[in-house]
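Have a look at the structure below before the remarks.
With one protein chain withheld, the remaining protein chains of the complex are depicted in position.
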Amino acid sequence: MNEQVKVKELDSVVIRFSGDSGDGMQLVGNIFSNLAAILGNEISTFPDYPAEMRAPQGSLAGVSGFQVHLGASKVLTPGDKADVLVAMNPAALKVNKNFLKPQCVVIIDEDSFTENDLKKALFQTNDPFQELDLKNVQVISVPITSMTKAGLESYGLDNKSAVRCKNMFALGLICWLFNRPIDSVTPFLKKKFSKKETIMQANIKALTDGYNFGANTHATVTTYHIETNEHPKKGFYTDINGNTATAYGLIAAAEKSGLPLFLGSYPITPATDILHELAKRKDLGVKTVQCEDEISGICTAIGASFAGNLAATSTSGPGLALKGEAIGLAVMAEIPLVIVDVQRGGPSTGLPTKTEQSDLMQALYGRNGESPVVVIAATTPTNCFDAAYWSSKLAVEHMTPVILLTDGFIANGSSTWRIPDLNVYPSITPPFVPDSIKDIWKPYLRNEDTKVRYWAVPGREGFEHRIGGLEKDYTTGVISTDPLNHQIMTDTRQEKIDKIADFIPELKVEGSVDSDILVVGWGGTYGHLSSAVNSMNASGKKIAHVHFEFINPLPKNTHEVLSQYKKIIVCELNLGQFAGYLRMKYPEIRIDQYNKVQGQPFMVSELIDRFTKLMEEK
Amino acid sequence: MNEQVKVKELDSVVIRFSGDSGDGMQLVGNIFSNLAAILGNEISTFPDYPAEMRAPQGSLAGVSGFQVHLGASKVLTPGDKADVLVAMNPAALKVNKNFLKPQCVVIIDEDSFTENDLKKALFQTNDPFQELDLKNVQVISVPITSMTKAGLESYGLDNKSAVRCKNMFALGLICWLFNRPIDSVTPFLKKKFSKKETIMQANIKALTDGYNFGANTHATVTTYHIETNEHPKKGFYTDINGNTATAYGLIAAAEKSGLPLFLGSYPITPATDILHELAKRKDLGVKTVQCEDEISGICTAIGASFAGNLAATSTSGPGLALKGEAIGLAVMAEIPLVIVDVQRGGPSTGLPTKTEQSDLMQALYGRNGESPVVVIAATTPTNCFDAAYWSSKLAVEHMTPVILLTDGFIANGSSTWRIPDLNVYPSITPPFVPDSIKDIWKPYLRNEDTKVRYWAVPGREGFEHRIGGLEKDYTTGVISTDPLNHQIMTDTRQEKIDKIADFIPELKVEGSVDSDILVVGWGGTYGHLSSAVNSMNASGKKIAHVHFEFINPLPKNTHEVLSQYKKIIVCELNLGQFAGYLRMKYPEIRIDQYNKVQGQPFMVSELIDRFTKLMEEK
Amino acid sequence: MNSQYTAKDFKNEQQIKWCPGCGDFAVLNCLHKAMSEIGVAPADTAVISGIGCSSRLPYYMGTYGFHTIHGRGSAIATGVKVANPALSVWQITGDGDCLAIGGNHFIHAVRRNIDINIVLLNNKIYGLTKGQYSPTTERGYVTKSSPYGTIEDPFNPAELAFGARANFFARTIDVDLPSTTECMIAAAAHKGTAVIEVLQNCVIFTDGIHKYYSDKENRADRTIYLRQGEKMIFGKESNKGLVLQGLDLKAVTIGEDGYTIDDILTHDATLHDPTLHCKLAAMEGPELPLALGIIRNVEGINYDQAVVDQIHRVQANTQIKTFADLMMSGNVWEVK
Partner (left out) sequence: MNSQYTAKDFKNEQQIKWCPGCGDFAVLNCLHKAMSEIGVAPADTAVISGIGCSSRLPYYMGTYGFHTIHGRGSAIATGVKVANPALSVWQITGDGDCLAIGGNHFIHAVRRNIDINIVLLNNKIYGLTKGQYSPTTERGYVTKSSPYGTIEDPFNPAELAFGARANFFARTIDVDLPSTTECMIAAAAHKGTAVIEVLQNCVIFTDGIHKYYSDKENRADRTIYLRQGEKMIFGKESNKGLVLQGLDLKAVTIGEDGYTIDDILTHDATLHDPTLHCKLAAMEGPELPLALGIIRNVEGINYDQAVVDQIHRVQANTQIKTFADLMMSGNVWEVK
């Protein structure tokens, strides 16, 4: 290793910042990805926190990571394995050992690789690289801590504060490695530490020192040059994670529909940030009630919906389980409601900080009785915006609860996002009862085309009425136990949802549309499946991909699309729930499965392997 | 009508007692069916209460009915339509107008058919029979109220008490009609009114008067003679409804397993009687906690299970929805738990007093994550005993939650039951950790054949351990976030449930096993499906029937059985949940559906119509 | 009050389905009457309930109404009120609905001090499910689910409400229509959560359970109707009163044992410290009269108003007025 400076020209690169929870890796990861995005790269990032609880300093459980994938053109996932790892301590090195590409660069803080540190990470020997059998890596060992401290001597900081700047030193190094001008970083630091002038200056100094160290050092390694995207679509860009995008989608829908936005929620990992984000939006009049539990979360939302707001509730799997009964009420009452479920590893408390797609069946069926709801699944961090917008639109226009499934991976992952122009989004028109039909109106009078009942919001004179969870007469809306009426109402509630298929986009097959093999996915696996398919097509292996965002009802052309392929493989992060659902709907279509339940997203490489095998099978 | 006394020899007959909620119809229905059972008939009964709320006297909503079907040999349902209706008022007549066989006998209380009474039942004219277009019926119009009062003049009763005896007069009439000696009735009355001598005597007098009135009257009608079953199996018999049978099944399982029985529950129609029944059983040491809600119901049971009891919780659909999260905990903790769901009309509060089979998907999937549980469905009132016993057995021996689905129809319906001899029931052996493996034991050490972990109950020294809802390491049982371990644990939890297929009975096809057509049902529709199939086979239309009691896992020979038939029709009281589940499991098997969502059981006649049509279809 | 409404404006034509003689009828009538006097339009009134006999009440109102699911009335009413504070929001609930399954939402609504009026019909039983004991059933009472008598002590709804820091609590008896109506009107006037416990008779399952206090004959001797600023006097001859001895309340006869009218406590429902209200609410026979009327009525910050205030405060200091503003306020770059 360590020969001389070479500039590698790359299409895309994956960098992983990793260190102890207290080392500030999330911050540098964020800054670096922002920087890259501003300079015209596409980015996709993923923070990999330790489990919720803090673990002892230096321990394996305490490692916190942030991965960023940047590239010249569309980057679809945060990447399987890293080209560059920044490991601030031995634990970080150990935890990431399986996620390194051959020939990758590993930057370590020499000062944190003492015997004591190695012990904390349960190393047996003093040579961690050998012990981990890491041979083909380029190690840049830098005394980051001591150099940071040395550089800050004149700033009059206490030791703790000075040491805290070491993440900036590391960032400086990385900027050098990737040919990123560090002056683009200073605005971030100015904003972040606007109230602490000295700290800000110290951070800038450490950053500069790191950069200079890289530039001046004789320990040369490959450095990288990434093309920037020459022709991105014009417009304003930001970088956004899935939870924020979800919150923004609700805000946008509220504005478009003219309804005030209400969120009733109870904190739960990994959904809480939606509550945090909306709680900040008092400026836009958003009302958030942090409730005593999940049931109250949905029930306050049901009350708010009854009162005429665009009402939502946000949660994760265990919380969705608690909301089942109340979702049934919303089905029966036929009121709009958006229920966001950021899926995590289950069952029970399971793996709260990990990702999974195992709430699909729960979303479809987790309630008593025949109680159909709309189910939508967001596909990427930025798609969370559109998915939340669509969820709101369908909920309001079709007077129904909509369950929006996202997951820990896309909720916390982020990518570059072109700020949308709301004017080009479809309108959202609440089906308020027109005054013109006041005489014939009854609480469950429906638009016979869509089966949607009209909405009469409290406060409106002449439309006073009572609704509830008991079965109602189809015509008058009063309580009814009549057998045939129950059949009609059950059928009608189902029909209302089925008809929504007329109002959602059809499926679009990507990749080699005319191949024999179709990869089917839904929700948050889009990036990985798409990357795998693109890469195979690029290497001449023809394969198609279709991805479901609308789960219930399914797009109208679903059967048509599926029936065109000889081999269909449904890939999901569960034991096969969507595959089962498709079999239920289209038993005549033969379906293969690829499943993974490891709390982790797919790896593009494993997908390619699996698809290649499938191609070869007779 | 009214020609002369003819004695009809019948194989089976359906009698419906109907009147106002206050008229005591449930009591006479019960007595009469008991009487019939004692005299050697098979019986099947079904009470048809009004909705929970009391309705105004004489109104349609206030009608309370009790139907009994008696026959010489196996009677499988309470019957579609009545041969004899006792209608104590016009509302009772109106409500039952669609449930009368041609040429049936209708006994009315003339005194309650005044203009005023007719109005309360919303009749427009003074001829209810004509208004209801009831032509082919034999009406016995008897001034029941006044004759009852007249007969009791010497008893010194106040008017209200005397009038209350009119149900016994009606019963007397029915006894005459069916050649039932009224002295067999007196023991019931003696027991019921043991503390009120005068009332008892008055009731006996009214009964006798009714009988004599029938015998002496010149208004002659067909009377019936039902064969009694000459060769019933020897033994002791009682008559039992599904909820009581469920409670007894749990008690029996507790005794067999040597575990104390614990029920944590919150009242909900139509499941509350299970709590009532078990609360009485302090004599057998049963502990019941009436909890503050359903979540506490299941959570106290989970606590009791952890502490080593046979723990159960009972509820109906909305309550099951609330228990979803906690069921997940029991899945993860791998502890035994029986969850009884007495299904009712849904969604939401729906039709609380009506029957339905729409909680199947909820039972299978109503929780976050991949969380498989055993699902069992009881088929008849008496089968509830066996189903509850089996649920307990599988829960305990396989350390898993089991959801037992019954429904409002079988829970409230009753039939003759030969009292079981527990000695012939399979043993229930809790998988306690043997002391011999103390050294290698870990909390999640499993029997590798069954994948069942060993049970170490608090109080046992040397086995102190901690469990919980977070994912655990396969080997050590401590919390683990390792990706591969999560995959293994997820697969193992699934495998554990799948393996239970080795421990449950295989399917047995009934009817004409070798026909082309297979009727498939599950749970509480057994009686109706079986009657329809038997009757078709009896009339030469060959048809087979298979009925599922074990839903998850499915019996091992399910595929084999299904694949033997050309046409399969899955009949259920929902929109097709089991049909969908079978398609998911066996997409290659073609399945037709027959569904009904009316809060009512099937009618044998509609089934026969549907099956006949299916036969005729090409 | 000068309301333009009559009770009829708050009724509708639905056939009422309670058992003849049920105490719920009286409460319904009082609510119709009270609303007509409060003067909020039926269209601006929302009546929310859970499940139970009592919870059927919204069906018999001419207002907007929502018969929801068991125990969740407080949460749903909270949502209604926060979403549209202009509505007058009422929650109708039973002892099971409110204090068993709904207990948590109830105490949190009270703590947050949402401006809703909670009418709690306490018949000490689950009526709708045909007779199981409730969290207000006395120890030892035999019901369908306690065939050998219950083995738990009941909540006193007032104590629980005060434990959750209630600012308004009133108690009445179903048969006393004027008092019930009066308390409802006061509850509506109060900004914040107002709890009115109505001792309600279930003719089917707990007939006469409140008889000791509600019987016309003894009511004056066994209950005390508290009125703001008035002496705590009761008894058929209005000659009994309450005095404080140390921390204990005592019933005395004026003119006996040296007690004069001046010794008798004066009721002040507006005391911030709930101690005396709590003691009054806890009084029981035979030693002490049962407290009726408005026991506590204190001003506090109510949640729904605080939500509005906070929004106004934030909006006064922001440039972000629309979604587009929000989008441009963050870390944004332009591609030209």
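Chains here go by letter, A, B and C, matching the order in which they are written, and residues are numbered from 1 within each.
Everything that follows uses one rule, which is that contacts are C-beta pairs under 8 Å (C-beta built on N, C-alpha and C of every residue); 3 or more make two chains touch, one makes a residue touch a chain.
Note that the structure is predicted; figures quoted are calculated from it, not measured.
**Student:** Please work out which displayed chains the absent chain touches and list them by label.
**Tutor:** When the full complex is considered, the omitted chain touches A, B, C.
**Student:** With respect to the chain omitted from the figure, which of A:Lys74, A:Lys97, A:Lys192 or A:His276 is a touching residue?
**Tutor:** Per the contact definition at the top, the residue touching the missing chain is A:His276.
**Student:** Using the document's definition of touch, tell me which of C:Ile224, C:Ala269 or C:Val307 contacts the absent chain.
**Tutor:** Only one of C:Ile224, C:Ala269 or C:Val307 touches the chain omitted from view, namely C:Val307.
**Student:** Touching the left-out chain: which of C:Gly163, C:Gly235 or C:Gly285?
**Tutor:** C:Gly163
**Student:** Which one touches the absent chain: B:Val68, B:Ile302, B:Val374 or B:Ile428?
**Tutor:** Result: among the candidates, B:Ile302 touches the missing chain.
**Student:** Quick one: which of B:Asp48, B:Asp83, B:Glu292 or B:Asp407 touches the chain that's been left out?
**Tutor:** B:Glu292
**Student:** When the complex is taken as a whole, what residues of chain A touch the one chain not shown?
**Tutor:** These residues touch the chain not displayed: 52-57, 59, 61, 266-269, 272, 275-276, 279-280, 282, 288, 290, 292-294, 318, 348-349.
**Student:** For chain B, which positions touch the chain that isn't shown here?
**Tutor:** With respect to the unshown chain, the touching residues of chain B are 34, 37-38, 40, 232-239, 248, 251-252, 255, 260, 262, 264, 281-285, 287, 289, 291-293, 295-296, 299-309, 311, 325-326, 328-329, 333, 419-420, 422, 458-470, 478-479.
**Student:** Contacts of chain C with the missing chain: which residues?
**Tutor:** 100-101, 103-104, 107-108, 111-113, 135, 139, 148-149, 151-156, 159-165, 244, 246-248, 273, 275-276, 278-279, 300-301, 303, 306-307, 310, 313-314
Rule of thumb we're sticking to: only the chains that are shown with their structure count from here on.
**Student:** Compute the centre of every chain as the mean of its C-alpha atoms, then state which one is farthest from the centre of chain C.
**Tutor:** If we average the C-alpha coordinates per chain, A ends up farthest from chain C.
**Student:** Centroid from C-alpha atoms only, then distance chain A to chain B, rounded to Å. What do you get?
**Tutor:** 46
**Student:** Multi-chain contacts only, two chains or more: what residues does chain A have there?
**Tutor:** 325, 328-329, 333, 468-470
**Student:** Would you pick out the residues of chain C that each touch at least 2 other chains?
**Tutor:** 51, 69
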